[in-house]
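The structure follows.
Apart from one protein chain that is not included, each protein chain of the complex appears where it belongs.
Right after this comes chain A.
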Amino acid sequence: MTPSRNADRPRIDAHEKVLGRALYAADQPFPGLLHAMTVPATIAKGQILSIDTAAAVAVPGVVRVFTHGDFAQIRTTPAARGAYGQPGKGYQPMIGPQVRHRGEPVALVVAETLEAAVEGAEAVTVRYAEEPFSAEMDDSLATPEPEPVSQQASGDAEAAFANAAHIVDVEYRHPQQHHNPIELISTTAAFEDGTLRIYEGTQSAAAFAGGLAGMMGMEPQALRGVSPYTGGGFGQKNGVQEQSVLVASAALLLRRPVKLVMPRGQLFHTASYRPHSRHRVRLAADGDGRLLAGIYETVQQNSRYDGFASDHGANPPRLYGYGAWLGRERIVRVDTQTPGHQRAPHEHPASYATECAIDELAGALGMDPVALRLANDTQRDPLTGKPFSSRHLAACLTRGAALFGWDRWTSEPGALVAANGDRIGLGVACGSYKAAMTPSVTTLRLSANGQCRIATSGHEMGQGLRSVIAAELIEVLGVDPGKLDIRIGDTGHAPQHLTAGSWGAGSAAPAARAAALKLREELAQLTGAALTDEPVHAQLARTRRPFLEVSVDTLPLGKDRQAIEQLRRGMPVVTGPEYPDFLAFSWIAHFAEVHVEPSTRRVRVRRVVSVADCGRVMNRRTAESQVRGGVVWGIGAALRETAESDPRFGGVLNNDLAEYVVPVNADIGAIDVDFIDEPDNRLNISGVKGLGEVAMVGAAAAIVNAVHHATGKRIRHLPIRIEDLL
């Protein structure tokens, strides 16, 4: 059965969510539940001299105040924290007297009510010995790593650059950003059926068995992780949180269920974030606009304690047919919490810098930036020489240009003027994101009455994974969407992978499809004849069996069965972009139209057109919504978002949703989305590549390029704010 084009369908859990019936992690009711609140450090670095808990303990309702003295038994293992187990030193707050960054939790107050916990937390007094610190990668106490963390090279880029007729040499800066999903990060630890269960709106329920159990000296099976829904994760919820082990330990020590919902102001100092980075881009081209060389050097902020790698260099060399390439990435360590993956973690900043540089090169060459990109399209990866599994980037560009009306573009900036006097700017940029996959374990049961239950690996964080799974079951088995029970995000039902990096759909769709195909096969054996077009459950009913159940393990290309064992142990196993015979990426082209008010220089994004090649589209509605969301993030990155940190103090000053400026509805104009919708059958049986991440890649660059086209000003930092254009 070859996959067919999917119809537009309502989101499978739309009703539940809109009616407020979906129970998120922090909504789970437990009798005798205790509430916890953390006490954040008020220094940027140093040692705790003493903690006075007397006043807190005296608050009526406070059950216990934990400090580092209570949690010394917590083990840190490299795989326990940080960016889903990337090797690093790893650290865990509250197991010793050190304070590594402002806002690090130094005490945990547990009480019968949330109010008492908050009051208790305010009553704790801590004395510190402060130490000198660095809160910014540009200041004198920041520590650059001596060696680059990664390099990519093909050909002699420096020589090609030195001899080229046309070059650009520019540096772009990207600020620190925070994910700010609406669902705060909560941890609830409770005892059920003799085991400890952790409820967190996480993208990685298995991280508890895989990481948290080890931190607590428990067997992995002794811990069950449940992520009922994730109310936005964007990478901030992709592993064990700083708070997870504190809450779990408190529950164990008190033998009662404990819940902590971290307030947003504290999340700016305990959860991950996208770090500052600097990007020097050198590009060289000949007179026809053929790209001779790219040299791309980045510096990214990191904490002192973890191994959050820099990976800016992975995508830009694959976007065009560069003659030669050199990439080099460096890390600077500062006294903050560990940064982490945030939607299109490195691909977004990298595309911002390199796609703006391409625009600058087009200017230097006097070429149309769409034509320059098309002239350098490639079907082979310049670094490895391998072909791409599928690449319709040129089609994204040409279709996008037509939908957008790119023929209005002028080579002279500032030439387009709206009726009200606004300057109109048009910008384009491209993006790519690796098409990754991870193993899945799936059990599918179809009942003769039409009920269909599937338990598989993956998390629903609003991206629509349930709808993706549903699409395959509907297509292959003809099941009624109303009779589907989709169990994901719970290690009690199936082993769970970290769902991130846009590998959710590319893993869950093939898993669901493989299970459904196997079920058809087994049913055909039962009936002794090929199945007809009738709904499968009706054919099952005739065999007089109440149900048929199948289990399948799906392996991504190039992996063997060991991957399933790793999945069962809660360890990440991810493939891509390089597979044995090809490289696989999703691709996108964004076109942006901005209007700039002549006097105040306010920038309004009137329209964005985005055309994506994500393989087969599993659900038009959720797919469009993903792209719109990605574009909104791009608008936020280009014009709004930045963490404000005063280097004299450290920490984030604008640590709430009023002051951390994300776009509001009034900031968003039309966003028109289209898809190539060609299945990538070389990658998996569903023909799916990822979409959630690529949606954002290049969006900010398109807007920045449009701002230049409107104003003639090249602003090489984000966000572009009003003062940059006055």
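The working rule: a residue touches a chain if its C-beta (ideal position, glycine included) is under 8 Å from a C-beta of that chain, and two chains touch if they have at least 3 such contacts; residues count from 1.
As a convention for this text, contacts and distances are computed from a predicted model.
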From "Branched-chain amino acid family ABC transporter ATPase", "Xanthine dehydrogenase YagS FAD-binding subunit", "Xylose transport system permease protein XylH" or "1,2-phenylacetyl-CoA epoxidase subunit A", the hidden chain's UniProt protein name: "Xanthine dehydrogenase YagS FAD-binding subunit"
Given A:118, A:374 or A:557, the one touching the chain that is not displayed: A:118
Touch with the omitted chain, as defined above, among A:178, A:497, A:640 or A:716: A:640
Chain A residues touching the omitted chain (full complex): 42, 102, 115, 118-119, 122, 599-602, 604, 640, 644, 646, 648-649, 651, 653-655, 658-659, 661, 663-667, 721-723, 726
